[in-house]
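The next block holds one structure in the form of structure tokens; read it before the comments.
The complex is shown incomplete by one protein chain, all other protein chains being positioned as in the whole.
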Amino acid sequence: MSVAPPSQQQARIPFYRDTRIIAVLLQIIFLFVVVGFIWFLYSNMMAGLRRSNLLPNYSFLSQPAGFPISESPIPYDPGRTYGYAFIIGVLNTLRVSVIGVVLATILGVIIGISRLSSNWLLRSVATGYVELVRNIPLLLQLFFWMIMSQAFPRIQDSINLGGLLYLHNRGVTLTWMREGSSFGAWLIWIGIGGLAGVILYIARRIQFVRRDRPGVALPWALLLAAGVALVGFIILRISSGTWPLALDIPELQRFSFQGGITITTNFAALIMGLVIYTAVYIGEIVRSGIQAVNKGQREAARALGLTPGQTLRLVIFPQALRIMIPPMTSQYLNLTKNSSLAVAIGFPDLFSVAGTTLNQTGQTVPVMLIVMLSYLSVSLVTSLLMNWYNKRIQLVER
Amino acid sequence: MRRQVLPALATALALALTACGGQTPQAANTPAPATSAPAAVADTAAPATQAPAASPAAQPSPGGRIQTIISRGNLICGVNSVLPGFGNVDSTGNFSGFDVEFCRAIAAALFDDPTKVEFRPLNAQERFTALQSGEVDVLSRNTTATLTRDGSVGLDFAPVTFYDGQGMMVRKDSGIESLEDMEGARICVQSGTTTELNLADQFRSRNINFEAVIFQEADPTFQAYDSGQCDGFTTDKSGLVSYQTKATNPDDHMILDVTMSKEPLAPAVLQGDAQWADAVRWVVYATIEAEELGITSANIGDFAATEDPNIRRFLGVEGELGAGIGLPNDFAARVIKHVGNYQEIYNRNLGPDTPFNLPRGLNTLYTEGGLLYSPPFR
Partner (left out) sequence: MTTESAHARPTNPAMVIWDWLRQNLFNTWYNSIISVLIVALLFQLLSTFLGWLLTTQGWVAVLKNLRLLFVGRYPADQVWRIELVVAMIALLVGLSGGVWKGIVRNLATGFGLILSVLGLLAFTFPNDGLNPFITPPIFLLGSAALVALGVWGGSRLAEAARIPLLISWVLLYPIAILIIRGGVGLPIVETNLWGGLLLTMILSSSGIILSFPLGVLLALGRRSNLPIIKGFCVAYIELIRGVPLVTVLFMAQLMLPLFLPDQVRIDSVLRAMVAVTLFSAAYLAENVRGGLQSLPRGQTEAARALGLNPVQTTLLITLPQALRAVIPVLVGQFISLFKDTSLVVIVGLIDLLGIARTIYSQAEWKDFTGGVWRETLLVVALIYWIFSFTMSRTSKKIEEKMSVGYR
């Protein structure tokens, strides 16, 4: 018995007053309670499932799903398996999350900076926006955007913006690019451009370090890469007679647009709702992050002759970033989790696909298990990535 | 000595606590029969025993569901709340509709009181989970009987109460005359339904491309179609008739003259409880048999003194028909007295005097060329 030695050695303290023993005892009791409770739930579940002959079984994952999915980033037809449908659900959730996170960050930074602007009007509008949006439930906002999108004209009477962009109640149809016959050759040019850009970037960084002076490397590198790609674009047009990329102008067919890309209203409403809602919180994080940077830093930067833009970019923001990363992580996770509200507005995310699957197969427990594990792993991976990034920028300080 | 006592004490405490943990929800929440508590304690207090040893205790005797319902004092019925004619909530909060009436009929058979039923609105996607977990006792929610649902989804279907078929609603001005005209069309459909699957099958077999827009709830699905986000809206034909009345301009829409599938709608219970399934089955048959015998809620009193042994058995005046399926012997009489026969139920909710005015079609007695046929009550 592991508890025996301490009570022997310290004979003065009776065992029931020895905090170490009590602690161990309490924990054992607690463990028994928890395990017992979980066992109780588990055995009830298994008994119920056995009685109705519904024991968990994962073979359905390789059965054909048979249900349509309205949009998916990779090809799908109802003949694919449930497992494949799940993957589409996960991809859709990730697609919404990634796009949402990027847009919400951009909007959030704009709001955060606007709230500190010296322009009274801009500051007030940003404050008004924050106070309006964050006090109304996200689901209500999603309903609003969804019904709002239905108020657009029908596809036959789309709002036509210059023949390149159409607005209608099924979404937004945009003119997009279509790859031409010389697209493959152009990829090589892009590769060369990218390589040249990287080399330039590294070379300049080395130069800065050697001269011990700060400077701008990335814009020049990007410019070089883009320039090479553009030159290749024109050379290919001359040599092969076709553009590597052609404009894909949408044309209204009987029921839908042919060509271009269409962002569906369900997707757009979901992104709109998530971005507008999350940006408020990100804006507040940005604002308090900037405010938290010591005032002396700003003054010192001014004294060194940096412009306000340079001060913000080179002095304030890098320091604010360090404060901002942890709360930002939880906002990104919130956005990902909130994307499960897609189920209410008809976007086939993970939760919605899972709902259909458990309805068709009756395998409630395995399906919910898969859903929970998927969200958990997305959350954990995001946390890990952000923690890693957090560590990295914290090191910059030293 | 002390050291010996300690672990024993700890274990005893833990066991006591565990048992309490298991019991609290019961004590707090149910007028459950006292017999269930020891079972739960036995189940939890012996975590070390293997599952087979524990499960017989948790398994109720056959007919457990009926016992549960009776001791609870009301029936919990999963219904639709947004499909006028079949299951709908009016602004005062009362449920009405064809499927809802069958819930009341079952409650009448069990309690001699059609109001002893709690309606649990469910959407198409939730309904089977709710039945599987025991959240509802019976599902009467325009559910199509299929093999998969009977088998792997774990349902047991009662007799079909409504023979339906899947249809397609389109706008009149869209120029769509048949499914073949719908190449490339966008179609609104509700998830978790057979229509969702049939849609895919039908269009695949005809080699027509389409884009499905899938909503979880029925109302948003139709709203999306009504606002023009979809070119077509598909569900059971009876549902289409009901929804057309909800459209902004009902005259702008039409239902294509094509039946995409067979949709026999039936109440369902969870499989594995044969007695409860029998009870529901024979309540449904009772409404059909009553129509065949010409017994209605209005004239049932006239049959009290009848000499016809068939009717006497049916109404429970003689014989022990109900006992075999866990119901009182006069269950059929209770159903008819409180709810009525099939014809009454149909006419009240879907018949000529309602906005839907659905012709009975296949839903007439076999004697009139329909499919309604009750096995004999003997």
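By letter and in written order, the chains are A and B; residue numbering begins at 1 in each of them.
Just so it is clear, a contact is a pair of C-beta atoms (placed from the backbone, for glycine too) under 8 Å apart; a residue touches a chain by one contact, two chains touch by 3 or more.
For clarity, every value in this text was computed on a predicted model and none was experimentally measured.
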Item to check | Touching the absent chain when the full complex is considered, from A:N338, A:T356 or A:N390 | outcome: A:N338
Checklist outcome for this item: The one of A:I147, A:I263 or A:L306 in touch with the missing chain is A:I147
Checklist entry - Where the complex has a chain not shown, which of A:I99, A:L122 or A:L165 is the residue touching it? => result A:L122
Next on the checklist: Among A:L55, A:V98 or A:L132, exactly one should touch the missing chain; which is it?
Outcome noted: A:L132
Next on the checklist: Need a quick check: the contact residues on subunit A for the chain that isn't drawn.
Outcome noted: 19, 23, 26-28, 30-31, 34, 41-42, 44-45, 48-49, 117-122, 125, 131-132, 134-140, 143-144, 147, 151, 333, 337-338, 340-341, 343-344, 351, 364-365, 368, 371-372, 375-376, 379-380
Checklist outcome for this item: It is residues of subunit B that touch the chain not shown, namely 25-26, 29-30, 32-33, 36, 39-40, 58, 60, 64-65, 68, 71-72, 82, 91-93, 118, 120-123, 126, 129-130, 132-135, 216, 219, 223, 245-248
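Keep in mind that, in the parts below, only the chains that are shown with their structure count from here on.
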Checklist outcome for this item: Chain-centre distance (mean CA atoms) for subunit A and subunit B, in whole Å, is 40
Checklist entry - Given the complex with subunit B, which residues does subunit A contribute to the contact? => result 1, 3-4, 7, 15, 25, 28-29, 32-33, 35-37, 39-40, 43-44, 46-48, 50-54, 60, 66-70, 77-79, 146-147, 150-151, 154-155, 169-170, 253-256, 265-266, 343-346, 348, 352, 355-356, 358-364
Item to check | Footprint of subunit A on subunit B - complex, ascending | outcome: 2-3, 6-7, 10-11, 13-15, 17-18, 21-22, 40, 43-45, 47, 51, 54-55, 58-59, 124-129, 132-134, 148-149, 152-154, 182-186, 189, 191-192, 196-197, 199-201, 204, 210-217, 220-221, 223-224, 227-229, 231, 270-273
